[in-house]
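The structure under discussion is supplied below as structure tokens; questions concerning it will follow.
Heads up, one of the protein chains got dropped from this complex, but the rest are sitting where they should.
Coming up: chain A.
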Amino acid sequence: MSATATAPLATKAIRGAGVQYWAPPLTVAAIIVGLWYLVSYVVLDPSQSYLLPPPHEVVATYWNPKIAPDMYEALWNSAKVALTGLAIAIALGVSWAITMNQAAWIERSLYPYAVILQTIPILALVPLIGFWFGFDFTARVIVSVLIALFPMVSNTLFGLKSVEKGQRELFQLQQAGARTMLTKLQLPAALPAIFTGMRISAGLAVVGAIVGDFFFQRGEPGIGALISKYQARLNAEPLFASIILASLFGVVVFWIFGWLSKRVVGSWHDFE
């Protein structure tokens, strides 16, 4: 037998193209920084420069010994909330989807509430959450979970249902039980969708943690609490610096899950 395997992975071709791959987004970043300087120095009157301080002054706050330590500590506090919230959302979302996948009547009973969870404005619930759970860490985690949960539920359910009929019958012919079907067929088949859900939920968990910061400021202050403090004091440079820090954190979390999903399922599944 002299057949050869031929299926070069598309991702490898992209990785090989280094400069060409990174040049376009870096160009856009340069343009944005350029526009930022233009607005700071040319468009805005010097008396209004606090509305948009120039980039290098914002960046300088990252090693300003009077400001930076507070900022990093606040970011770490928010990160703890976001990661705890995300972990709970993943566990809860996957279990919820597995439960719904057991029988059509369970899905009919539970799915509407997953949708409602998605449609009720979480901000309307926030005062109630504080009322019930206090105004510190626990309440912030709950906000984060509520915002991040739905994509985990819907993506996992979609993934569990993506099993082909032929594959299911293959297992049925060997008299495989429900548990074997779940662990050896449905969950592996659902992994790509679960990772897609994780990436979306990771970003939302960060959003939830910062929303929580604004409302629940007891305990260790998060980056959101710091942002609202700087804003109230018209402290422009640290305000921008902490906003950028919070955004970078969201990007990093999103990127980590992207990387993780490629590592785990990239060998057999192409993400779009």
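In this section, a residue touches a chain if its C-beta (ideal position, glycine included) is under 8 Å from a C-beta of that chain, and two chains touch if they have at least 3 such contacts; residues count from 1.
What we mean here is this: contacts and distances are computed from a predicted model.
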item	value
The complex's invisible chain, by UniProt name, from "Formate dehydrogenase", "Putative DNA modification/repair radical SAM protein", "NitT/TauT family transport system ATP-binding protein" or "LuxR family two component transcriptional regulator"	"NitT/TauT family transport system ATP-binding protein"
Residue of A:L110, A:L191 or A:L260 touching the missing chain in the full complex	A:L191
Chain A residues that touch the omitted chain in the full complex	1, 3, 5-7, 164, 166-167, 169-176, 180, 184-185, 188-189, 191, 265, 267-269
